[in-house]
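The structure appears right after this line, and notes come after that.
Shown here: the complex without one of its protein chains, the others still in place.
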Amino acid sequence: MKKLLLTAFEPFAGELVNPSLEAARQMERIDFPDTVVQLAELPVDRYRAVEMALELIRSSKPDIVIMLGEAGGRYRVSPERVAINVDDFRIADNAGNQPKDEPIVEGGPVGYFSTLPIRAITDRIVKAHIPAAISNSAGSYLCNRLFFSVMHAITVEGLGAKAGFIHLPYLHDQAMSKYPDVPSLSRESIVEAVRIAIEVSVSSLAQDGACAAVEK
Amino acid sequence: MKKLLLTAFEPFAGELVNPSLEAARQMERIDFPDTVVQLAELPVDRYRAVEMALELIRSSKPDIVIMLGEAGGRYRVSPERVAINVDDFRIADNAGNQPKDEPIVEGGPVGYFSTLPIRAITDRIVKAHIPAAISNSAGSYLCNRLFFSVMHAITVEGLGAKAGFIHLPYLHDQAMSKYPDVPSLSRESIVEAVRIAIEVSVSSLAQDGACAAVEK
Amino acid sequence: MKKLLLTAFEPFAGELVNPSLEAARQMERIDFPDTVVQLAELPVDRYRAVEMALELIRSSKPDIVIMLGEAGGRYRVSPERVAINVDDFRIADNAGNQPKDEPIVEGGPVGYFSTLPIRAITDRIVKAHIPAAISNSAGSYLCNRLFFSVMHAITVEGLGAKAGFIHLPYLHDQAMSKYPDVPSLSRESIVEAVRIAIEVSVSSLAQDGACAAVEK
Partner (left out) sequence: MKKLLLTAFEPFAGELVNPSLEAARQMERIDFPDTVVQLAELPVDRYRAVEMALELIRSSKPDIVIMLGEAGGRYRVSPERVAINVDDFRIADNAGNQPKDEPIVEGGPVGYFSTLPIRAITDRIVKAHIPAAISNSAGSYLCNRLFFSVMHAITVEGLGAKAGFIHLPYLHDQAMSKYPDVPSLSRESIVEAVRIAIEVSVSSLAQDGACAAVEK
C-alpha cells in the first residue's frame, strides 16, 4: 500500500475557487489501486502553508507528495521541473506577506529538481488530449516556496518521498467570470490530468527509481 | 419541421483536421427535435466553397444556416457579429488563391450583421462553462468571404433564412501536435458549443423575430 | 493648403495617459508641408465625443480626418479597415454609459470602410521598423462609435473628407506601471507612426483618388 499526499491551495487574489482544490477534492472519489490518497488543503499564507505541509509529511510519511497550484494565464497543465531558493511575491499572499528577492532557506541550495516522473506524466496527459508541458519555472510565489521547502525538508531530513509540483490553468468558468481574455481549461480536463499524474507517479514508484526529472 | 444547413470546412494550412468539420460531423448523431440538420463539407477554395454553399441554400431552402470555421489561436467559441465586404488572405487557400484588399461583391454593401441570436448563443455556451464571446471580426479570409457571400445571397435573393458564422478554436490534440504554444479547447467543449448554437438558433426561430444581432 | 483634423481621446479606464493624446500633441510640433493640422482632444463620453468631433468637422471642413485611439494589449499600430454600426461597451465610458448591442445609427448601414490609404500607411510604418498591421475590427467601444459616426456624417452630409481611425498600443511606460504583462510600444515609435500616417494621407490626397481602403 502506497501513501500519497496531495496538497492544494485555497482560493486567493480575490478568486472564489482554486483549480488545485477543485481537482484535488475530486481525487477523493477515485479509487487508486493499492494507494491511499491524503488531501491537504493549504492556506495561501507564506508561513502556514509550508508548516502544514511539512507537519503532514513528517507525521504521515507519504511515499509520494504531489503539490498542486494555480497558474492563471497558462493554458497547459504544467508539471514543474525545478524549485528555486527565492521568494519574490508579485502580489501579497492572503496573510499580507509580500517578500521581495529573499532566499527561502538562508544558505540553502539554489534549487531542487522534481523527483516525480514529470516527462512520463506530461506525455500521458498529452496522450489523453489534454494540453500539458513541462515547465522550467514554478515562479517565485507561494507555489515555488512550498515546492522548494518540501523538497528541502525531504532531502535534509532524509524522508525519502518522491515529490513535485504541478501548476494548473484556470478553470473555464473561473476565467469566464473574471478574466474573459485569459485562456483556461475545462474542469474535466484538469481533473483527469491530476488523476493521470497520480496514476503515473504511483506506477513509476512501483517500477522503482525511474523518477528523476533529469534522466541520467 | 425546421431545416438547418450546417457548413464546415475541410482542413487547411497543412492541418490534418479542422475543428469545424469534427464538430459538424458529431451533429449528425444528435437528435434535434423538429429539426433536420443538413451537413455541408466545404473545400478551402475561395470560389468553390461559396458556390457549393449557395447551391445548397438555393436548393434546400433552409430556415437557418450556421457556418462553422477554424480560428486558430482563439481560445473562445466566437459567434461572429458581422461579415465585411473584403478579401484579404494572409495565406493562400488550398487552391492557391491569395487575394489582397479586394471587394467580395463589387459595389456591394460594406457588411452584413449575423441574423443568428448571437448574444443568446454566447450566453448559453458560457453558462455551460465553455469559453465563448461575441467576435466583432470574422477576419478577411475564406470564413469571412463565405459568411459575407451567404448573407448577401440571402438578402439579395430574398431567401429568408437566418444565418451566421461561428469561429471555433483549435482542438486540444490538434494544437498539441503542431502549435503547442497556442491555446485550444477540448473536443467535448467544441462539440457541445455547436450543439447549443443549433438548439438556441432553432428555438429562437420558433419564437420568431428575436434573432437580430443588434437588438433594437 | 490642406486641412487635417486629428482627434485623440483623453485617458480612461483609470489610466493617467492615453497614447493617442500623447502622440497627437507631438504633431503640433511638426511642420507638415502645405498642411494645417488641427488637434481635437475628445472626452471618453459616448455622446460628447461624437458631438465635439462632428461640430469641428462641420465648422472646419477638413480635407482629412484621422482619428486616434488606444487599443491596450495590441502591440502593432492598427489602421482600422472598417467601422460597424454597433455600440457594445465592455466597460463604461468616463460618463458611465455602457450600451450593449445597440445600433449607433438606427436604420443606418452595417458599416463604413476607412477612406484613408490604410495599406500605404501600414506599409510605410512597417518600413520604418515599427510594428503595424491593418485591423479588421475597431471593436464596439467608443473608438468604433466615433469612427462610424464620423464616416456616417461625412457620407450623409456630403462633406467630402477622407477619414479613418488608427488604434495605438499602450506606451511602454504606461504598460510597465500598470499592466506589466501586456505588450506596448515606445513613445518614439508611436509618435513616428502617427507622423507617417499624416504624411501618407496628405500625399495620397494630393495624388487624388488612391484612398480607398479596398482597392478596386
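The first chain written gets the first letter, and so on, giving A, B and C; residue counts start at 1 in each chain.
FYI, contacts are C-beta pairs under 8 Å (C-beta built on N, C-alpha and C of every residue); 3 or more make two chains touch, one makes a residue touch a chain.
Computed from a predicted model, the values in this text were never measured in an experiment.
If you put the hidden chain back, the residue from A:5, A:24, A:56 or A:86 that touches it is A:86.
Annotation: of A:38, A:60, A:98 or A:137, A:137 touches the absent chain (contact as defined above). When you scan A:43, A:73 or A:111 for touch with the missing chain, the hit is A:111. Not every partner is drawn; the one left out touches chain A at residues 81-82, 84-86, 88, 101-103, 106, 109-113, 119, 134-137, 139-140, 144, 213-216. Panel shows chain C; residues 75-76, 126, 129-133, 171-173, 175-176, 180, 183-189 of it touch the chain omitted from the view.
To be clear about the criterion, only the chains that are shown with their structure count from here on.
Rounded to whole angstrom, the centroid-to-centroid distance between chain A and chain B, based on C-alpha atoms, equals 40 Å. Averaging Cα coordinates per chain places chain A and chain C 47 Å apart.
Averaged C-alpha coordinates give centres for chain B and chain C that are 30 Å from one another. Multi-chain contact residues of chain B (touching two or more other chains): none found.
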